[in-house]
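Heads up, one of the protein chains got dropped from this complex, but the rest are sitting where they should.
For chain A:
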Amino acid sequence: MAQVKGKKAGFGAVLWDYLTTVDHKKIAILYLIAGGFFFALGGIEAMLIRAQLAIPNNDFLSAGLFNEVITMHGTTMIFLAAMPLLFAFMNAVVPLQIGARDVAFPFLNSLGVWLFIFGGIFLNLSWFLGGAPDAGWTSYASLSIASPGHGIDFYAVGLQIAGAGTLISGINFATTIITMRAPGMTYMRMPLFTWTTLVAAILIVFAFPPLTIGVFLMIFDRMFGSNFFIVEAGGNTIIWEHLFWIFGHPEVYILILPAFGMFSEIFSVFSRKRLFGYSAMVFATVLIGFFGFMVWAHHMFTVGLGPTANAIFALATMAIAVPTGIKIFNWIATIWGGSIEFTTPMLYALAFIPSFVMGGVTGIMQAAAPADYQYHDSYFIVAHFHYVIVGGVVFALLAGLHFYWPIMTGTMLSEKLGKLEMVIFFIGFHCTFLIQHWLGLWGMPRRVFTYLDGQGYNAANMISSIGAALMAVAVIILLINIIKTLVKNEKVGRDPWGDGRTLEWSLPIPAPYYNFAQTPLIRGIDVLALEKEEGDGTIPSAGPVEPIHMPNNSFIPFMISLGLFIAGFGALYFASGKPWAIDAVADLPVRPWALYVLIAGLAITFISMGVRSWKDDLGYYITKEELEADLRELEARERGAN
């Protein structure tokens, strides 16, 4: 920040800066830290699961606790780790890739991150307040209405708060990419990561409302006495399954599309080639996004929709393999004949292709509805979705962490430790999940807390648990790598990988808080590579140095989210012990203060929103003199470095 330049800011000042920031680069750091924390939590839960299942008849975890652990593992990994970590990279990279000074709504960006953090904390507080949710991450209504205690309430309210943040961020990114591109950055010149972010943001806008509705119906049923899912009173639990999967299937594309985007960037940078078949890649991305909404019932083949409905959804599901196949071949063609550099991100990208294809092939197997009756609810399913989510999304997150680390922190992670981590993670991943395909086909059901000796599951489960431990070792190596790099703090300069092709690598590191002193002019696809070949490697400017309008920092997003967090506790305990409450919470002690907490929390939220609406905040201008001084200083610094 220009304001604190030259002096060391105190801890309090830094903390306050991050609590109030609306700068997309700092919000990216917030997403990275919070998402990383939840990733670690989800990882610990995974280790507990594998420790419990390592040997038959184990009593390391009780049956009830095991249900809580698997539920929290799934929910945490999807909603609180994978999505926020993707948002971290989107925030750090997308505005820089399209030549924007910030996202379209910086205030909403900050609101999005705080809603996610408070929602995540709310969900995880269930561990200390009477037990975590235990109905699986899908929380099917027949289980969740019957689940005693407040566990499911934490799931419903926590996801509602975090989901609101995600929806807000989705709207924000769609608007940013549509309206804030630099002159010359046409749609068909956008880098693939920007394209996939755009499609994922649009998917969020369409997919999250069904989840919001489903979760609201669940909240009303469990906390306020309605009967949407309560069969005795005329409700229908299948409605939850449909609403959940209308959201849930696009959700997996929301996760995988930005991962595809990141890999596309990595392949082209480290093959020193333009991405093969760019327009086909864009077309495939959009097509996957569209088809993603037409296939949700393939999660429900065994519900009994009937053979015609099953056949329609089976066919639509298989159709998705076509655009995905186009992508796979384009990536291979990008590497083909390229000048390949085996860096850590590139190794992850190369490992991703076979791993993800294996997950895709088992996906097609399950798309065949009659066969799915065999696979349903077995370890085969567990193996399949871990192959696509770990082999696709988590590989991308780790690759992206190494790849974009210089942009986010100004330092470079150690390549030696990075490659070690990659190899161990890759081996651990296949060791854990490959054998689970066979476990499923041999008949081991998913979501069971133990199995008997002598059923032939012993060796396979042991292998799987050893693999999980290897993955944990890899993540610990990554942590050591991060700490070592941050302590050493060796700053790198512009374009640290040496082969950056897109606009974000043209910026000085760290990028100034206004990103671009002058709006860049985009002359073609892969603009930095183009300027390196045809010009002097600098991006031409679209206009003179002009005063820049900037938004002020704001503490209001934190307060809005805090209000909802407090109101959540009021809603959660509202039904405790009331005569009209569902059986699950009817026997709990009455909490007379619940209504007042609910009202107080909502009051904090609405008063904060009122302050935002009625008190004008016009932002401030960075003067031309300040910008020119910054540019001169940057020039002096870079000349000194060379």
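Couple of notes before you dig in:
Please note the rule applied: a residue touches a chain if its C-beta (ideal position, glycine included) is under 8 Å from a C-beta of that chain, and two chains touch if they have at least 3 such contacts; residues count from 1.
Operating definition for what follows: contacts and distances are computed from a predicted model.
Hidden chain, UniProt protein name from the list "ABC transporter permease subunit", "Transcriptional regulator PadR-like family protein", "4Fe-4S ferredoxin-type, iron-sulphur binding domain protein" or "Cytochrome c oxidase subunit 4B": "Cytochrome c oxidase subunit 4B".
Screening A:A135, A:I168, A:M185 or A:I246 for touch with the missing chain picks out A:I246. Contact with the undisplayed chain is limited, among A:L305, A:L562 or A:A586, to A:L305. Screening A:Y140, A:F206 or A:W442 against the full complex identifies A:F206 as the residue touching the chain left out. Checked against the full complex, the candidates A:F37, A:F60, A:F220 or A:F290 give a single residue touching the omitted chain, namely A:F290.
Although one chain is not shown, part of chain A still touches it, namely residues 178, 202, 205-206, 210, 236, 238-239, 242, 246, 290, 293-294, 297, 304-309, 546-549.
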